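Note that this complex is displayed minus one protein chain, with the remaining chains in position.
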Amino acid sequence: MIQIKDLNFAYPRQQALFNSLSVNLEAGSITGLLGKNGAGKTSLLKLLTGLLHPVSGELSVMDHQPRKRDVSMLNDVFMVPEEFYFPSITIRDYLKAYTPFYPRFDFELFDRILIEFELESNRNLQRLSHGQKKKFLIAFALSSKCRFLVLDEPTNGLDIPSKALFRKILAGSLDEDQLVIISTHQVKDVENLIDKIIILDNGEVIFHQTILEISLKVAFVSGTSADASGAIYSEPVPGGYRMMIPNGHEESEVDIELLFNAITNGHKI
Amino acid sequence: MQTNNTFSFQRLLMLFKQKLIINKRRYPLGLSAFSGGLFILFVISQSTKDFSNWSNTDYLSSFISVFISLGIAYSTTSFPAFRSKEKSLFYLMLPATNGEKFVFEILSRIVAFIVLMPLLFWIIANLEGALVHSFYPKLTNYQFSYREGLLAIVKDGNFEFWPTNLTIQGILFGFIALFTGASYFSKAPLLKTLLTFTIVIMGYLLFVYLLTKGINLDGLRPVGKDQIFFSDVQSVYRTLSIGMLIINMAFLAIAWFSLKEKEA
Partner (left out) sequence: MEFKNTKGIFLQIADSISEKVMEGKYPPGEKIPSVRDLAAEMGVNPNTVMRTYSELQARGIIDNKRGVGYYASTDAVEIILKWKRKEFFETELPLIVKQTRILGITLDEIKPYFESTNNSI
């Protein structure tokens, strides 16, 4: 669905952000895009959606060059950015104004999500709180049925119950031909939701594996001492250590935070 | 499903519909403000003339000043999405082609103004005239007609093609330049466009000044009627209006490319 080959990108008068970055992504996945601050997560998402233009390299999103912003690509891509602006109109009017551009928009699904998020369609968008606006935008994105969904920090600003709700709604409204990329620092919010992890560091993709692959290779355990056991990576926590060890026999829950720290500290699995 | 990636009139219509839904409160408000303001302007201007000695030409001169100043102000509001990064993002990702978005912007900012504003002006001028006349019967020339007004200021009612063309191109230039400025600059497009023009014109004048000084053309003057480029006044108008047309087209091209290459 998405092919990136030897992508080079730099903002004007700045050091290169991506040096010959390559990665391929297929439909039917909720992929977590992780990286430290300034690693270029948002920039990569904008390159994929045609909002930024690459310096060089090949970029293909559903057989389109994003920078051309072809309608047949745009009506199949929806981005939930971190910061957004809505006109001063009701949710109902917003649907009237914007849904004609998305031929596969699912109104029933939208109504269901709106109810779950406790939003009323006669509310004026500008009078919603930031979190409510975000919920509306997530509802719109999922209902658009676009094959490529880009969520940049989707759980930022959501209250505690809404984060769980977000996971449930996302897990329950996707089709197999869709690809979702979630860029986030809040790994707890998307645990069990994502099935693939991409880690961006120093302008490159330094890690790209499915949760299944990870859980077959390594286990995440707690223990009282870190020196034994041949741990690949360990971190002190209250009462002992969290460790990433070679997988023995049983799969453990993937500790994304520990994995991220291990990988960005140069460990390989 | 085949999607047209070049230009679709249906999507152009969708853009208009979208604009109307989003501005369904703002448009009536703007139109009433404009009508009310114009009405008051007429009453005040007529009162300074003691509600007599009012003529079509007076209407026309207020038309020209309102048309140009308001047109320029309205042109700078083109591409409103480009005023902020968040709006730009949604605008650029809206599934319509650059061509459709560009045509929509020209139609809604320049063409719509040129067509609707004179019509509205005419209606309000006549309404106001009739109303004031019923209070002050001494206001006699209260019926406004563009034709009458123009005939009064153009010698012999003889509209020559090239001067007329030049005037139209000149006014259009004002609109188009600010339209382009709005597509290019994100913050304060009016100020920045005017500043850019000032710099360009000053630079050009300085260049010409230095050139004439440099190659010492001081002593040289064109000799009588046998000028090199222009044989008569008509050809001056012609050359200038063709030049203006080219400049206008060039500015629209710049606007097009700044939309096409816009990033958010």
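As written, the chains take the letters A and B, and residue 1 is the first residue of each chain.
Keep in mind that, in the parts below, a contact is a pair of C-beta atoms (placed from the backbone, for glycine too) under 8 Å apart; a residue touches a chain by one contact, two chains touch by 3 or more.
Small disclaimer: the values here were computed from a predicted structure and weren't measured.
Engineer: With touch as defined up top, name the shown chains that contact the chain not shown.
Structural biologist: A
Engineer: Among A:92, A:130 or A:168, single out the residue that touches the unshown chain.
Structural biologist: A:168
Engineer: In the full complex, which of A:28, A:103 or A:246 touches the chain missing from this view?
Structural biologist: Looking across A:28, A:103 or A:246, the contact with the absent chain belongs to A:28.
Engineer: Just to verify: which one of A:122, A:224 or A:265 makes contact with the chain not shown?
Structural biologist: Considering all chains, including the one not shown, the answer is A:224.
Engineer: Counting contacts across the full complex, list the positions on chain A that touch the omitted chain.
Structural biologist: 28-30, 164, 166-174, 192-195, 211-212, 215, 219-225, 228-229, 250-254
The working rule: only the chains that are shown with their structure count from here on.
Engineer: Can you check the complex and tell me which residues of chain A touch chain B?
Structural biologist: Chain A residues touching chain B: 46, 49-53, 69-72, 74-75, 77-79, 81, 83-85, 87-89, 93, 96-98, 100-103.
Engineer: In the complex, go through chain B and note every residue touching chain A.
Structural biologist: Residues of chain B touching chain A: 1, 3-5, 8, 11, 14, 17-18, 21-22, 24-25, 84-87, 89-90, 92-98, 261, 263-264.
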